Structure formats: structure tokens, C-alpha cells
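A single protein chain has been removed from this complex, and every other one stays in its place.
Presenting chain A:
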Amino acid sequence: MTADNTFVRDTKSARNGSREKFWMRLDNAAKIYPAVQDEELTAVFRLTCVLKKPVKIGPLLKAIELLENRFPYYKVKPKKGFFWYYLEFHDEPIPLKPDMAIPCRAFAKDDLIFRVLVRENRLSVEFSHILTDGGGGFEFLKSLLLTYFDKCCISVPDHVTALKPDEDPSREEFEDAFSAHFQENIPSPKKKPKSFHLPFALNNPPRFNVLVAKLSLADISAKSKMYKVTITAYLVAVYLHSLQSIYNRLSGFKRRRERKIFRVQVPVNLRKIYPSKTMRNFSLFVTPEIDLALGQYSFEEIIKTVHHIMQLETDKKLINKIIARNVGAERNIWLKNTPLFIKSLILNLTYSIAGTSRYSGVITNLGKVTFGEVDNLIDHFVFVPPPPNKALKVNCGVLGFDNNLVIAFGNITQSKEFEREFFRFLVSQGISVKILKN
């Protein structure tokens, strides 16, 4: 038994393909998803690498074959226990499929909960959030890409770090890092009031559609530097400003009915704060907000607020508080001893009442990636966040590569008003925006 109570009988045996089964507890962030997910709210995110040339299927098959035993913690299926779901190892081949359907589809009941998708010059991976977050998913894509390039006889520079196919997976990669970094007897953060939600009508199922746009990284970087904030803070400010604009356009009655707090969830990769090599979920949210009850905000005021909230909330001590609250709830004696079918009802209710009702949107920035000398083979990357729920309606994923920043909006409504507002504002700031075919 490892420190985080993850049951891994023998990681090396999995690596060496001896097919010994193991099982793992769901990590703290993953626990909610089996209870709330369905055909629409799939909890599946996608990472796409758009190459400059069509994907060569032969080298790709060889690359996947080499990686078969490298990521045993992803070759698992969620199963129902009596008290909690758990992940059970299944030594099945990494699923490779043509990328023909809508992105971020749900996984079938008996499938592995990640897949590799290929179409023309696009190589994508889709992961259920039960398995990992964007950070872990991108590490997998990085390993796959570099192995693929290697099989295409393209030399990959040594300084590009990625998990190598011939390495054994370390125990830290299996780790539930939330439990590992949980500290007892820390007070919980204060509850936040409910916030504004976009008032758009939902699409008919299948609801989810994606809009992808490419921006100049140099332009946006210059703009952020001008305001002395990070690119993430700048984009969050644009997000909040767009929400405010939409709120202002509502009719008087609707405006009085809607809540006046605009709060955006911004995932933070905790691997950068804590010394963790986990390949499973390890991110939390900071929640910059503005309150229109205090009056209208100029963009400058929004960006200042966002910057300071983000600086404050990414402090390790405050992150400890959030981890303590989340893991503490999971370890609550009443909750943990409640049978799963009742627990699922509670989690479902909690998710809709206390979860997304307190946020107006989500913006995930995975940062800028680089592959050194092989960058010239790649056009761009796209990060498509999981389909938002009926309250959030729209969410946003950001990924930078080379001199481009690609923004993908996931939307389940009939309206593109929010995306229009967001990009129009960027254009008004002198940042060129090009909408891409997805």
C-alpha cells in the first residue's frame, strides 16, 4: 500500500506487461465525475496537435505500441464499489480511432476512459477527468508525439523533456497527490455566494460544439505586459468584461433577476506549486470575481482585481485550505461510510447546488508549450475543455504554441454571443483573431 492508500500491487509488473491487475482509488478531484457524468456532461477533455503534414499511420501505430506499457494508470476502467467508485486495471490496447464524431464524447460503459484520435493532420487525445487533468493529458500527448516523431526518423532534441516509452512508470505517477498533500486541522475557505450565469437557450442534444480561434501570442503578450499581468489574468479579465457586457445588454427585468457576481474558475496546475510527479488529477481553482452590485467595472479595474485575486489565491497556504476542505469532505466519517448509490445522489445534488452555481464560467490555460527543433513540424495545439453543464453553458480552453495562442470555446447553447463579445473585445485591443476550422 502506498502512502496515499492507492493500491498498486506492482507497477513494474504492469510496465513489463505481466498483466497483473491492480486497482486505484479515485483521486479527490475525480470522485465527483462518475456520479454526475452523462451523455452530455461527459467530463471528457481533448488535446489536439495539428501537424503541418498528414499523420503517418505506420509510425503512429509503432509509437502507440511502444507506449502501451508506459501509462498503466490510464489503462483503467471505473467500477462501482460499495462505498466509492474505483479504477481497475485492464490490459487492453490504447484505443486508436478515426476522429469523425463530435469532440469530447462520453466513453462507453466497458471502454477504457481515454482514446487517441486521428484525422488528416490532427492527432488528438481525449481523457475522462476521472483519470487525469489537462496537465497529465498533455504529458501523455507529448510522449506520444515525441515517440511518433522518433518513429518518423525525425531526431528529437534531448532537452525536450517527456516521459520516455522505455522508462518504467514511477510510483509517484500513480499518486493521489491531493491525499499526499492533505493537511489536517486547517480551516476551510469561506463559502462563496451564487453568481451570474449566461442566459442563453440550450442546444438540442448533442449540445456540445466548439469554436476555435488562433491569436497572435506576441500581440497578447505585449498587451498583458502593458497591464503588468500574466496572459491568464489578461484573458480572465476579458472573460469577465464580456460577461459584464452581456449582462448590461439584458432587459431590465432579466438584469434584476440575474445575480450580480461574476466569478470565473481558473484551474491552477498544482504540480507547479507542490513537488509532485503525479499523472492523475492535481489541479484546483482560483476564482477571480467582480461584483456589479458595487457598480460597473472598467476593463482596467477588472484586470487589476483579477491580477490581485489570482496572486492571493495561488498562495500555497490558501491552496492548502482548499485541499483540506475537499479531502476533508471525502474523509468525513458519515459521507465515506454512506453506500455509493446514496452518495451518488448527494454528490449530484452538491454539484448542481454548491458547485457550478457559484461560477459564471471556466477558463483553463495550459500555458505555452515548445518542442524545440521539432516545432516546425507542428502548426498548433488545441485544448478543448470538457462540455460545460447546463448552468455554466460556456467554457474556454487556452494553449500557446510557437507564436500562437489557440482559444477553444466549448458551448452547449444556441448562441455564440459570448464568444463574439470576447473576440470583438480582443480585436478592439489590437489583437488579431483568426477563427479556425475545427
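Following the convention adopted for this analysis, a residue touches a chain if its C-beta (ideal position, glycine included) is under 8 Å from a C-beta of that chain, and two chains touch if they have at least 3 such contacts; residues count from 1.
Throughout what follows, contacts and distances are computed from a predicted model.
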item	value
Chain not present in the shown complex, as UniProt names it (candidates "Nitrile hydratase subunit alpha", "Amino acid/amide ABC transporter membrane protein 2, HAAT family", "Zinc ribbon domain-containing protein" or "Carbon-phosphorus lyase complex subunit")	"Zinc ribbon domain-containing protein"
Listed residues A:Y86, A:F200, A:Y227 or A:F299, member touching the removed chain	A:Y86
Residue among A:W23, A:F200, A:Y227 or A:Y274 that touches the chain left out of view	A:W23
Positions on chain A where the hidden chain makes contact	5, 7, 21, 23, 25, 53-58, 60-61, 79, 81-84, 86, 88, 96-100, 110, 118-121, 336-337
